[in-house]
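Of the protein chains in this complex, one is absent; all others appear in place.
Chain nomenclature is as follows: A and B, assigned in order of appearance, with residue numbering initiated at 1 for each chain independently.
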Amino acid sequence: MLLEVTNLDVHYGHAKVIHDLSMHLKEGELVCVVGRNGAGKTTLLKTIGGFIQPSAGSVSFMGESIIGTPLHRVALKGIKYVFQDKRVFGDLTVRENIELAAHPTKENLSDAIKKVVAIHPKMEKLLDSKAKGLSGGERQILLIGRALIGDPKLLLIDEPTEGLAAKIIGEIVDILLEMKGRIPMVVVEQNLFTVSRLADRIYVMREGAFSNEITDAATIKQPHCYEEDL
Amino acid sequence: MLQSILFGLTMGGILYIISIGLSLTFGAMGIVNFAHGLIYAVGAYALYTMLSTVGLPFLAGAVVAVAVSIPLSYVIERFVIRKLYGQSIDYAIIATYAVLLIGVDAIKWIYGPNPLPISDPIGVTVSFLSLEAPLYRLLIILISFFIFIGLSLFFKKSMVGKIVVAGLQDQEAVHSLGIRVEKYFAVVFVMGSALAALGGVLYAPLSTLDPYMGFHILILCFAVVIVGGMGNLTGTALAAFALGMIMSITARYWGAAADAMVYVVMALVLAFRPIEV
Partner (left out) sequence: MFAKVEKSPVLTLTFIAVGFLIFGYATSLAKITDFIIFCIFVLGFDLVYGHMGQLSFGHMLYYGAGAYGAAMFANFVHPDPFLAMAVGISVGAILALVLGSVVVKTTGACFALLNLALNEVGAFMVLVPFPEWTGGEDGLSLFFSSYGFIDFGDRVFRFYFCLGSLLLVVFLIVLLVRSPYGLLLKAIKENEIRVRFLGYNTYVYKLITFVISGAVAAFAGSLSSINLFYTNPSLMDPTRNVEVIFAALMGGAGNVIGAVIGGTAFMTISNYLASYLIRWEMFLGVALLIFAFRFRKGIWGYARQI
């Protein structure tokens, strides 16, 4: 098993945000986590990513526990995180954003740039513009591209289509579908239509725990079947 | 008037050189570093020792004085600043102030409480138009200008610089790329400290050394950092020269009020542009 989360508890101060949650991810699988705002989806993703330390339970990645591992080490193990609010480094150019991601992975810059341009050719022209000038869609493409540098073993993607226009959402979903199978992913997503196109398996999250797990491919294709679970 | 402009530019240059480190620690780590004033004083006093006791020429003395500040600032970073990451700002202020107090007393212990002079190492004045300009002051302005260019290049071109620029904006995101950003901040901290020591070295011949010199210059530099915006390098440079000018123009009419004027400007800036830290 690539990723195994067992009996996870996470607290923010006195508030328990996640309780007794278990999940797993197989090699090559794409799992979507759906649920309402405040259900604890982002907290779960950030706990796996090493941003937040759980108060109980275990997270193991490729058979090794990653609890207590500093954030940068988790990243170096190959778990890459794509932020929700399209957090690029605005004061740097697109090229420098890529360079920064390539630096710790020892991947050379031109290969890294090729990877990013390969997912969307329009990045080629934007290489020397400041990242703060990019549109939402372009930022998302840069973030996903940046995460691909250094051959990640697992991508954690938080709300990749949030706040984007329908046409751009289509492009992003195509990008993720193209990556699917090669790179395992955990995607937090609110848009159930997007989920139905992407997911191999769905976890429905409610008040800090999974209320349902959908594994049947036919059911996944029909969002109305699990819409009321939320 | 030309004289005032020259003095303002000199003061601005000195303030700029000292403020960079302060601005970076402020912006990057959210730490108000009072110990920065100590490094400034150490630079000046180390220069004094090199000149008067060891008998080195000025340039060599200056190099040694700046070099002395590097291990000292590393120790401060390692044992005080690094322990304050992510902690309440109050403790950062108190702890770094404590370091300043200890250092000031150590200086008093070694050098005594009385002011010490260092003379102008060049002693040449150049005159053009109505202006009698000490060459040394012109040199300071030139040096600060080169430092500005050098730092701009450093933050634009070098990997360390780029990581720090990104870290100033979003530390967590840099971390999540697999970069231990604190390590780079530490490098920049030591660099900023070395510049503070250089500021002490350069300013020493224009003033006198006293154990509390670090405290006084530090409040001026805080004003620079706050007016220029924390972690904003261009803003810091502009604010340093603007406040340097304000000081020298105020001093032209009312010498004693020069410092107070800076604080008034700082208070006005803070009042109308509060920054949440």
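The working rule: a contact is a pair of C-beta atoms (placed from the backbone, for glycine too) under 8 Å apart; a residue touches a chain by one contact, two chains touch by 3 or more.
All values reported here derive from a predicted model rather than from experimental measurement.
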item: Omitted chain - touching chains that are shown; value: B
item: From B:104, B:168, B:237 or B:251, residue that would touch the chain that is not displayed; value: B:104
item: Options B:7, B:26, B:155 or B:185, residue touching the unrepresented chain; value: B:26
item: Contact residue for the chain not shown (choose from B:54, B:67, B:159 or B:260); value: B:260
item: Absent-chain interface as seen on chain B, which is shown; value: 26, 30, 32, 80, 83, 89-91, 93-95, 97-102, 104-106, 108-109, 212, 215, 219, 222-223, 226, 256-257, 259-260, 263-264, 266-267, 270-271, 274-277
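Basically, only the chains that are shown with their structure count from here on.
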item: Inter-chain centre distance, chain A versus chain B - centres from mean C-alpha coordinates, in Å; value: 43
item: Complex contact set, residues of chain B against chain A; value: 159, 162-163, 165-166, 168-170, 172-181
item: Residue ranges of chain A touching chain B (in the complex, touch as defined); value: 49, 51, 70-73, 75-76, 80-81, 83, 87, 89-92, 96, 99-101, 103-105, 146, 150
